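Dropping the structure in here first, questions after.
In this view, the complex is presented without one of its protein chains, the others remaining in place.
Naming follows writing order (A, B and C), and every chain is counted from residue 1.
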Amino acid sequence: MKSEKKHKVFVEGPVSPSFIAESIEKHNKKFSIGAHSIFLGQVRNDKHGEQEVAAIEYTSYREMAEEKFHEIREDAFKKFPLICMHIYHSLGVVKAGEISLMVFTSSVHRKDAMDACEEIVERIKKEVPVWGKEIFSNENTRWKINN
Amino acid sequence: MKSEKKHKVFVEGPVSPSFIAESIEKHNKKFSIGAHSIFLGQVRNDKHGEQEVAAIEYTSYREMAEEKFHEIREDAFKKFPLICMHIYHSLGVVKAGEISLMVFTSSVHRKDAMDACEEIVERIKKEVPVWGKEIFSNENTRWKINN
Amino acid sequence: MKINVLAFGQIADITGKSELEIFQVNSTGELTQVLEKTYPQLKSGNFLIAVNKKIIQKNTELHNEDTVALLPPFSGG
Partner (left out) sequence: MKINVLAFGQIADITGKSELEIFQVNSTGELTQVLEKTYPQLKSGNFLIAVNKKIIQKNTELHNEDTVALLPPFSGG
């Protein structure tokens, strides 16, 4: 359980571009890295009738989610020769146009980083107990459905 | 040919993390985007006997490369439902730990951005006339070989 | 014999609270029967059940102070 604390995933509110830049910059002394693959999930203003999504509010079963993120992390390190992996997921309100998920993998050769990144994103969507409540411009809400 | 000028690919020296952050931030009014996929190529300090790569110097057959980047761009927009695509490639000297290639795709749903990004990276490596000369710490050089 | 029940997302909207305590049930099957009496909308069954953070696929024996979570479809990312 200790290693989960070392790899804090949840952040309050959106993942900011400057935070992403800092994450990238931190790898510039890791000279064996040849490839980074980054996935960013951005909140869309999906239409529902005449309303549109203004924001998504994320909640989580936090203890279980953290265990699951840890499991996904460990599995990816076992399966792919990764040098680094970082996952950040928002909790709370993230507005349309802002970023709510970042998966960042690094490896010597490009295929490993790309394959790992894709698999981690798929597993997060399917396996991690997080829920997004779409908040419409008129303040109505609806629970988001992943596809 | 005009559209190639609109989409300048080559940059002098490394692609900086702050430049990447700005690229990401520019998408925060594109509310239909749900997913970004970013590939970054970073210069490795590969060993060759007792020497290690300190930097790579990139040169290009620029006119042909720009046409090829344009073709890759057009093909990707035809094949995948992308909202945005950005490609940046370094010319000149990029030190180990710095970034020499950025491919950035955005779409409504994640699979399109990820598949397009991967395909664009593969095509760039195979089809674009760019050459990297590895410069070792003792100033010896060797032409890089892509795999 | 006390079971701690956690409700999330749409399920918490139905129960009106995110934490419940249910007494005198010995299995997840019994627990959901009790809950469905109080909250008939749960009969739609559009949720997974986790016992102590592990998702279970079939009726599972419960023990005192177990935590049972009712998990509607995930929609993170």
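Rule of thumb we're sticking to: a contact is a pair of C-beta atoms (placed from the backbone, for glycine too) under 8 Å apart; a residue touches a chain by one contact, two chains touch by 3 or more.
Here the structure is a predicted model, which means the values were calculated and not measured.
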Remark   = Answer for the absent chain's shown contacts is B
Query = Which residue numbers on chain B touch the omitted chain?
reply = 41, 58-61, 63-64, 67, 89, 100-101, 121, 124-133, 143-146
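Convention: only the chains that are shown with their structure count from here on.
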Central subunit by CA centre of mass proxy = A
Query = Between chain A and chain C, what is the separation of their C-alpha centroids in Å?
reply = 27
Query = Counting in whole Å, what is the centre-to-centre distance of chain A and chain B, each centre being its mean C-alpha position?
reply = 23
Note = By the touch definition above, chain A meets two or more other chains at residues 41, 121
Task = Can you tell me which residues of chain C touch two or more of the remaining chains?
result = none
